[in-house]
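Shown here is a partial selection of chains from the complex, left in place.
Letters are used for the chains, namely A and B, taken in the order the chains are written, and counting of residues starts over at 1 for each.
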Amino acid sequence: MKLSEFAKITRSTIVSGPPDLEIIGVGSLETAREGEATFLASLKYAAKAASTQASAIILNEKDVIEREDLAILRAKDPYLAFARGLRAFHPEREAVAFRHASAVIDPTAIVDERTEMHAGVVIGAGCRIAAGVIIHPNTTVYAGSSIGESTVIHSNVSIRGNTEIGRNCILHNNVSIGADGFGFAKDEEKHWLKIPQTGRVVIEDDVEIGANSAVDRPAVGETRLKRGVKIDNLVQIGHACVIDEDALICAQTGLAGSSIVGKRVVLAGQVGVAGHLTIGDDVSVTGQSGVTKSIEPGRFVSGLPAIDNREWRRLSAAYHRLGDMVKTVRELEKRLAELQGPAGSSEADEARPK
Amino acid sequence: MKLSEFAKITRSTIVSGPPDLEIIGVGSLETAREGEATFLASLKYAAKAASTQASAIILNEKDVIEREDLAILRAKDPYLAFARGLRAFHPEREAVAFRHASAVIDPTAIVDERTEMHAGVVIGAGCRIAAGVIIHPNTTVYAGSSIGESTVIHSNVSIRGNTEIGRNCILHNNVSIGADGFGFAKDEEKHWLKIPQTGRVVIEDDVEIGANSAVDRPAVGETRLKRGVKIDNLVQIGHACVIDEDALICAQTGLAGSSIVGKRVVLAGQVGVAGHLTIGDDVSVTGQSGVTKSIEPGRFVSGLPAIDNREWRRLSAAYHRLGDMVKTVRELEKRLAELQGPAGSSEADEARPK
């Protein structure tokens, strides 16, 4: 690919370098080799830019680096441009018509011919699998589920009955979709009585779910992941949650039941969200926080319980000076006692002859 | 089902509505449609009760709602009554005699005829599988394990050797039972020497284990989940733990090795429990807490380290006023300095002429 074409694909502009320079791939500042393009997200990494082996680099609209041996491109968001460049060199593979002899497909399932059904795949009764779907080995789809066009399901995934999955989704390995929500009522003998989980999970288009994550079905109604939701590894989505469009949930975060997560919300790693809450659009929650109350749109929160991030940092700073404060308060006590004299109380003090 | 029968099944009493009203199902306040019954757990949800489409509603013994178009029932615990109603409409499916051609069952395994062995199931040597057991596709049971009557094992589960599972259990997808506990000794060269994990896991009757959870085997002896234990998704039960009857462990909670969890203990989500502790009966631990010491029966604890919940809330409230306290202490310092005058010490102060 010529540099000029690379610039077009990455929506960047060439500042220096020959437009017909051959770009053969894309890499990070450390991994890119001669002929490859790289990017500089921030001047924090300027030292790495100084030594990169890449032949071209995408900068943002302001940064300057001291390299005249490299073609220089500029983009508003170099990371986004890098993503586009990498995608151009690594297009997603299209499904070929393939059904391994060991795949077990129920005769009542409707499976498009242009799908890949790998070894050990099991498709239950009444399922509908659209064109372009790839299902990797040893994955199990229970009866009554549907999977939309060009979705990729990796190996050893389990999709329970009546699940609906949209188009262009990716489910990574060992994911569990539609297992029973965790619902029990305590009976008169203090034993737990299971509440049947009769609802279903709906996953809309363009959703990605990381390895070993679990999305539960509810007792009644739906658990829903809307268009463009991205979920990392080992995440727990409890029964009856609704995750709105383009929300991003990082690894090991867990949501109890019935919470609503707004559009473009970002939950960092190991966050916990209690049940029956509403997290407004564009909220961002920092790692290991515990959300115990609903959050207004646009807020940036931290801590357990999660509060405004600025307030949390202020409290955290105060906390880290707590040792000093203990000393100060002891000092104050001492000085005050000295002021008040040996009897140690202001009443006594006033009674003393002056 | 007539309303009178529904009342009987849910152990509730009819306050208003015709006993022969036809009840066709059960739903939540939002999802229930005409002909269905619903329940009101708390007046918090009174607004939803005002607009529910349900034809009957179960209230507790006190609450009042302004709906005369609904049949009204009363139960001590409407949620429990709802659970019973839902169970009546969604009875658990019985196993049929079924062995898929691709199931691989060792000839030395004793598998009751009235079991379902789905596609890709692998049963090792010497296993015993009782009547009524359903094993979903692509699940692996290693040699020497036994599974009791009417237990359901979902797809892609792994059960390691010599595991004993009781009756009426449910194991959800991608669960790992009996993998090696995390035990290593540091040798003279500071490398980790693996301690063989030669013990086994015992799961008693009526236990449910959520998707992608792991229960480890110990070096010697047993890891044991007693009758009625309920475990959510992505939970870690370390080697040699004993979880007593009716304990309930929420998602992403983890127990290190050799801890004992008492009867009816509730561990909320993302709790951590250190090794070699005893958590007494009826203890409740709030979400994201870290239990670092044994806990007396009946306690309600929170925080890292977990302490009495009331004390934790008091400290947390104080923490959230830490910014104000910093100000107050600074103010006190200033006022005291003024009182003591320019020399800034009470000794100097006393030396000053009055």
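The definition used in the following text is that a residue touches a chain if its C-beta (ideal position, glycine included) is under 8 Å from a C-beta of that chain, and two chains touch if they have at least 3 such contacts.
Everything numeric in this text was worked out from a predicted model, so none of it was measured.
In this structure file the homo-oligomer totals 3 copies of one chain sequence, with 2 depicted.
To be clear about the criterion, only the chains that are shown with their structure count from here on.
Measuring from the averaged C-alpha position of chain A to that of chain B gives a distance of 24 Å.
Listed in rising order, the residues of chain B touching chain A in the complex are 26-28, 30-32, 77, 79-80, 82-84, 86-87, 90, 92, 100, 102, 118-120, 136-138, 154-156, 170, 172-174, 206, 208, 210-212, 228, 230, 232-234, 246, 248, 250-252, 264, 269-270, 287-288, 316, 319-320, 322-323, 325-326, 329, 332-333, 336, 339-340, 345-347, 349, 354.
Considering their complex, residues 102, 104, 120, 122, 138-140, 142, 156-158, 160, 174-176, 179-180, 182-187, 190-196, 198, 212-214, 216, 219-221, 234, 236, 238, 252, 254, 256, 270, 272, 274, 288, 290, 304-305, 307, 311, 314-315, 318-319, 321-322, 325, 328-329, 332, 335-336, 338-339, 354 of chain A touch chain B.
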